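All protein chains but one are shown in place.
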Amino acid sequence: MKITIWNENKHEKTNPKVAEIYPEGIHGALAKIFEGTEHQVQTATLEQPEHGLTEDVLNNTDVLFWWGHMAHHEVSDDIVDRVHKRVLEGMGLVVLHSGHFSKIFKKLMGTSCDLKWREADDRERLWVVDPTHPIAEGIGEYFELEKEEMYGEHFDIPAPDELVFVSWFEGGEVFRSGCTYKRGNGKIFYFRPGHETYPTYYNQDVQKVLVNAANWVKPVDRAYPTYGNAKPIEEISAKN
Amino acid sequence: MKITIWNENKHEKTNPKVAEIYPEGIHGALAKIFEGTEHQVQTATLEQPEHGLTEDVLNNTDVLFWWGHMAHHEVSDDIVDRVHKRVLEGMGLVVLHSGHFSKIFKKLMGTSCDLKWREADDRERLWVVDPTHPIAEGIGEYFELEKEEMYGEHFDIPAPDELVFVSWFEGGEVFRSGCTYKRGNGKIFYFRPGHETYPTYYNQDVQKVLVNAANWVKPVDRAYPTYGNAKPIEEISAKN
Amino acid sequence: MKITIWNENKHEKTNPKVAEIYPEGIHGALAKIFEGTEHQVQTATLEQPEHGLTEDVLNNTDVLFWWGHMAHHEVSDDIVDRVHKRVLEGMGLVVLHSGHFSKIFKKLMGTSCDLKWREADDRERLWVVDPTHPIAEGIGEYFELEKEEMYGEHFDIPAPDELVFVSWFEGGEVFRSGCTYKRGNGKIFYFRPGHETYPTYYNQDVQKVLVNAANWVKPVDRAYPTYGNAKPIEEISAKN
Partner (left out) sequence: MKITIWNENKHEKTNPKVAEIYPEGIHGALAKIFEGTEHQVQTATLEQPEHGLTEDVLNNTDVLFWWGHMAHHEVSDDIVDRVHKRVLEGMGLVVLHSGHFSKIFKKLMGTSCDLKWREADDRERLWVVDPTHPIAEGIGEYFELEKEEMYGEHFDIPAPDELVFVSWFEGGEVFRSGCTYKRGNGKIFYFRPGHETYPTYYNQDVQKVLVNAANWVKPVDRAYPTYGNAKPIEEISAKN
């Protein structure tokens, strides 16, 4: 599987605390998770030409991870359209944490994707509500993050096709933290944790979920549907 | 609308604390909620002949509420089959709290309907995750019950057709607290709150939800589908 | 309920056959369906200033019907954004037939909304696959349209929240013809039939479905969720 990890890569340069936690960037830490797997992994960041998401890169990507936060508006609409087209063609997409507000996620969801948030070191517990789901493979009944940013309902998303995780927060909120969607020929997984000021992506359960997610969103091997003017059954049969 | 409220009515007779909270029984308190509405309300309890759910009663019921806990096993299988048949025919069903373990709910779900629980005066917050749903009409973003029994995930139910409420509990758990289902021609709503030792059914938000639920599960007016051997289109057309 | 019926109103002016079937325009025929109901109905068309969808009109609309086909591209993006905002706020939307390719439907779905089609007077049968749904109230097991344009799968939409109708076409295709969605606080119903060269909107079953749909998508009465920075439970409790 060919995995491309996209990261805005801004906090790492402007916030020493983030730089300390993720010296190689959030994308670097995410890439490391797939080291030693059979998958090919590359990274791409906002500051690169075409944000590192050229036609060539996307055409050679089976699964795209997306982390962004402070610079969603800096992502060019043309690149967003290009990613959108590839998702509809079958490319898997894993949207992380504050990526809920990315142009690509909002375009795929059709909603505001707004939510409640609080930076107060809330303890978070992610409960598995779908024990049959491959994305929860190897995960216990819940796993805990000692400190994270809180995200709370209402989360303005379409009802997920599948709800895998629901988060509990110490401060009194719940959140649909692991959501699957299908758009066109592509599968999408939104996963809540990963605020830049916490070492969340080093957590082993979080890492398991991300590996599982990549396997789950990967494209299936089939011809793309044909659209437009269609012949009736008799003519089709006549042809054969 | 014709509403029948079924209650096991056992805790009220054996536990003075419950009797004090619900002097007319949980069924009595639930019936009061619909006083002054245009609906006809009657109650039925376990100790009555046929548990108060005769053919005649069920055939004259549009919406059935169900509260049971300590005596699920005392409900006769014949009556369960009769209620099941009526749900498939279109009768609405609202299953309350410990009714998750009732024979009728398990029969309709096809799962164990098991869950985690704790009696420790947990504070509960019910968050609305589907703001479009008529069952949430008039409810704020969440409502709170100062003390309730905790129910926690994993709740062994099929993924709900619609998830309306998710509960947060002080002790660290979350729960899918408001779930809709469709079975045959009938609609079902499961609503979590209502442990017998708390005055939950006097809470105004809980009462709003129950009134909304009755309106949502009520039958639609259409002919029952026909099943079995069917004619092809030509013969049907020939007939017309 | 305040209903606004939007129509592109182009075929009626350029195609005598359409003008003959719909002398008052498709919007005129749709408006007539609600005559004698308690609802207020107004119409709006593409050629009007702001396409007839001013802030004032939309703020006074509970349910918006949308029929468009040859001029989707002529609908201004600003108006599409305005309608989108109102749907997220709770306004109901009923998208008809070739409206599947409208800017507003594509924006809400996040997909291409493409499909197969054929103009060959196919006989269509719309089968009810959800007998519990209020949108199917009063409809038999199926209803038939003697001649319609064919729409065939794959229909590139997100999996519907609820699938109410599936169409059978004489030429060999099936189609998900009645689909419900929720976006933000708003409900959406897509309904397939209604090609401009057939008198489909005079069909009594089609008319029943449209009246049922208006009732189903109408807004629920509740406060809009709040988003953004949130206080933890202690501070909220302290406040009270």
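For reference, chains read A, B and C in written order, and residue numbers begin at 1 within each chain.
We take it that a contact is a pair of C-beta atoms (placed from the backbone, for glycine too) under 8 Å apart; a residue touches a chain by one contact, two chains touch by 3 or more.
Bear in mind the structure is a predicted one, so any value in this text is a computation, not a measurement.
Only one of B:Pro16, B:Gly36 or B:Pro232 touches the absent chain when the whole complex is considered: B:Pro232.
Listed by residue number, the positions of subunit A touching the unshown chain are 90, 125, 128, 130-134, 136-141, 161-162, 182, 184-187, 220-226, 233. Within subunit B, the residues in touch with the undisplayed chain are 88, 107-112, 114-118, 120, 122, 150, 152, 154, 156, 158-159, 161, 170-173, 181-184, 225-234, 236. The chain not displayed touches subunit C at residues 125, 127-131, 141-142, 152-155, 159, 162-163, 166-169, 172-174, 176.
Just so we're on the same page, only the chains that are shown with their structure count from here on.
The greatest centre-to-centre gap from subunit B, using C-alpha centroids, is found for A.
In this assembly, the C-alpha centroid of subunit B lies 32 Å from the C-alpha centroid of subunit C. Centroids built from CA atoms put subunit B at 37 Å from subunit A. Subunit A has residues 152-154, 159, 172-173 in contact with two or more other chains.
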